[in-house]
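A quick write-up on the structure given underneath.
Omission of a single protein chain aside, the complex is shown with its protein chains in their original locations.
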Amino acid sequence: MNKKAAAPLRGIIPPMVTPLSGKNTLDIEGLHRLIEHIIGGGVHGLFLLGTTGEGPSLSVKLKYELVKEACTIIAGRVPVLVGITDTSYSESIKLAEHSADCGANAVVLAPPFYFPTGQPELLEYLEHLTPQLTLPLYLYNMPSMTKVDICVDTLCKASKIEGIIGFKDSSGNMIRFHEYLTAMKDRPDFSLLIGPEELLGESVLFGGFGGVAGGANIYPKLFVDMYNAAVAGNIAEVRKLQTEIFRLRRMYFYGHYSSTFIKGVKCALNIMGICSDFMAEPFHAFRQPEREKVAIILKEMNLI
Amino acid sequence: MNKKAAAPLRGIIPPMVTPLSGKNTLDIEGLHRLIEHIIGGGVHGLFLLGTTGEGPSLSVKLKYELVKEACTIIAGRVPVLVGITDTSYSESIKLAEHSADCGANAVVLAPPFYFPTGQPELLEYLEHLTPQLTLPLYLYNMPSMTKVDICVDTLCKASKIEGIIGFKDSSGNMIRFHEYLTAMKDRPDFSLLIGPEELLGESVLFGGFGGVAGGANIYPKLFVDMYNAAVAGNIAEVRKLQTEIFRLRRMYFYGHYSSTFIKGVKCALNIMGICSDFMAEPFHAFRQPEREKVAIILKEMNLI
Amino acid sequence: MNKKAAAPLRGIIPPMVTPLSGKNTLDIEGLHRLIEHIIGGGVHGLFLLGTTGEGPSLSVKLKYELVKEACTIIAGRVPVLVGITDTSYSESIKLAEHSADCGANAVVLAPPFYFPTGQPELLEYLEHLTPQLTLPLYLYNMPSMTKVDICVDTLCKASKIEGIIGFKDSSGNMIRFHEYLTAMKDRPDFSLLIGPEELLGESVLFGGFGGVAGGANIYPKLFVDMYNAAVAGNIAEVRKLQTEIFRLRRMYFYGHYSSTFIKGVKCALNIMGICSDFMAEPFHAFRQPEREKVAIILKEMNLI
Partner (left out) sequence: MNKKAAAPLRGIIPPMVTPLSGKNTLDIEGLHRLIEHIIGGGVHGLFLLGTTGEGPSLSVKLKYELVKEACTIIAGRVPVLVGITDTSYSESIKLAEHSADCGANAVVLAPPFYFPTGQPELLEYLEHLTPQLTLPLYLYNMPSMTKVDICVDTLCKASKIEGIIGFKDSSGNMIRFHEYLTAMKDRPDFSLLIGPEELLGESVLFGGFGGVAGGANIYPKLFVDMYNAAVAGNIAEVRKLQTEIFRLRRMYFYGHYSSTFIKGVKCALNIMGICSDFMAEPFHAFRQPEREKVAIILKEMNLI
């Protein structure tokens, strides 16, 4: 594959949850249904093994299996991105090779997350790692998990490394996203994507390329509509859809971002009959009271 | 092995650096020399694959190899503890099994470090994981890396889980270490160890069981002497040794704890002719200016 | 004054810098020119003694003098808001009384900032303090300085205290600003203002009431234009003005928000011949290299 040839990704690329039927087993039927559900919403790509996909919590074996199964099911209908973030350099490269072998289109990499790296160390790490990959790479900023916040200058330098074709920012820092946009305004070939779905509308209004919205596991069309409305500059529609996104997120957002978010999304998918809500350790599925709350919101929004 | 039978560990258990000759290769000869060097200093145990051992940065293959080689070389002369901390529950258990097979004496576990867990989630995780292990477990508090700070109440509850026999606190929070000591004062069977070598003296003076001092890779006898002086309540000797510890740490402590620390220790060991100073990604060995600084201190202290 | 009668403020209410001619002296002529310059830009109000106004760094005497002088000069042409944030409850009330006596229209209050308060303590504090005031109050969220981040639920409760008529959020957390907007959507009588000028456009596009933009000291019309474009939903214009705001902020934003920001704004105003760039301790005016950089940007933007 020619890494340079890849057009910059635009649109909605949901970070897919990983359907599990046990601590170390995939829910294969759920995976089939989930992929069809998401693709059916008109998304522009699919991101496996991200934070929402509980990537770091899965065993090596399970990660490899998930990538293989998902790529087979997706079968080229949308681009597939695979998260290869790992504290071990060699494990990241091996998973990238496996992803290429399975037919994935790109990999996504956050900084190694045990030892926090300085910005120059991070750049050096990217300079070493990127040439080892056959797939193009999206850099991923996720400071709440990695303890490293990728600064504007580092993004500019990283964007010049051959093979790095985009950036996903999940910091939630919208002031800095404007700084990224400003710094990269002459790089239409470099994809700037936003993580938090609450900021999807405005990031696209101001020139962002799209988003990696976790809520799109449940309601993919809502986020595709938001992307389209924002690209069209239809501010009335953007405001209406923003209200819907904030209705939806009551299912999975209340205070404790990461784990509540994934629990809520899996719970909704389970109620919708799509896949299991089993969580990888150290987390566990929502219990009855939260489950009832999720069901009420799903009904309100005509999602069940 | 009877997990209950283990006597609580007391003394100095250095967190061994992992000698590497390349990105994914052990420096086997260096490993032999390093183990002899450390055991020769009179230590009371050896801790593999901790933070100082760059555990999380090593590939699965390399971790397994290191445990096997080190256990063979140590050959029961001192207890061997193996760090099994991982973001994946299954990988932690597998490494623990491998460690038991190789003859290790205990495992050491910090909370999974991608997603930060709440205290109740952490306890639940420990309740699930501990019964899966054949070796006894030391819980490991390392909030700067794991984003989870184990509170006093959690320690008390965890100490009642069968199979958890000790605790290593690397938070550097000495006020809280006194709280741990106070809360566990009726548990002479439960080993309370401190990480930072700067606090070794006082932690033992106040009833701590010993320490996991990284500097003991370079100068194991210094820390064994400190432990003995503190157990004896010889405050004059403790103060003298504290001065020596602060002379030593100028090699590896200046500002940025984790990576500078490991770089400095590996650099010193390399200058001493013990092992390679190769670092796992994302870090790299000290360059010439820092190396010269380390050499000067080694000479001053008659370590070369 | 009838506190309930106040219409909710909308638009641009610049946080005025405090022109100083010495450690404890106002630059009165500069103050005259600055007020005319800002009002001339079409702003909708003026905020004295905020963070940008170095309020907490001024002596009691100087604060009182500034309020008196500024109210006299403004003479009712725009509403005047006075920051009364203080670690001492009594001092806050006294300054509020003085402000009312001078003809100010409202006061602005962030939580006391030495001891961080919990959310219930903060509410109790507001319930005690607000009835003591004759002027209506805007609550001010400035967690980087006060160590207290006002949560959505606290805002909802505070908005029901009689006399609290608005909220200024300078956290820079745009996700949470959407949460505030969502929570307060049925309160057209309650003014939700944003601090950071980088987020002014989108906050108004999504229903915010306006902003307290520090850069409006230098170039008030730019921010008034942005407010108007966003109210009109003119996204093309909003994007163009956003580019201008990001050109402007190169003067005063690079890395260290608070002090660099104020230094840069005062430096620009000094170059523009408006007022002194003297800073209250512990800060000091930009030196020659930074001053030259500011001058270049002012020229580029035709501001000198």
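Here the chain labels run A, B and C in written order, and each chain numbers its own residues starting at 1.
One rule holds for everything that comes next: a residue touches a chain if its C-beta (ideal position, glycine included) is under 8 Å from a C-beta of that chain, and two chains touch if they have at least 3 such contacts.
What you see is a predicted model, and the numbers here were worked out from it, not measured in a lab.
Peer 1: What shown chains does the left-out chain touch?
Peer 2: It touches the following shown chains in the full complex: B, C.
Peer 1: Sort through B:P120, B:G207 or B:G273 and give me the one touching the missing partner chain.
Peer 2: Residue touching the absent chain, from the options given: B:G207.
Peer 1: Please identify, in ascending order, the residues of subunit C that touch the omitted chain?
Peer 2: Interface with the chain not displayed, on the subunit C side: 23-24, 51, 56-62, 87-91, 94, 111-118, 121-122, 124-125, 128-129, 145, 147, 256, 258-259, 280-284.
Peer 1: List every residue of subunit B that touches the chain not included in the displayed model.
Peer 2: 172-175, 178-179, 182, 196, 198-199, 201-202, 205-207, 233, 235-236, 238-239, 242-243, 246
Note that only the chains that are shown with their structure count from here on.
Peer 1: So that we know how the chains sit together, what is the shape of their touch graph: line, ring, star, complete or other?
Peer 2: Topology of touching chains reads as a line.
Peer 1: Using mean CA coordinates as chain centres, what's the gap between subunit A and subunit C in Å?
Peer 2: For subunit A versus subunit C, the centre distance works out to 37 Å.
Peer 1: Measuring from the mean C-alpha position of subunit B to the mean C-alpha position of subunit C, what distance in angstrom results?
Peer 2: Computed from C-alpha means, the inter-chain centre distance equals 51 Å.
Peer 1: Considering subunit C alone, which of its residues make contact with at least two other chains?
Peer 2: Residues: none.
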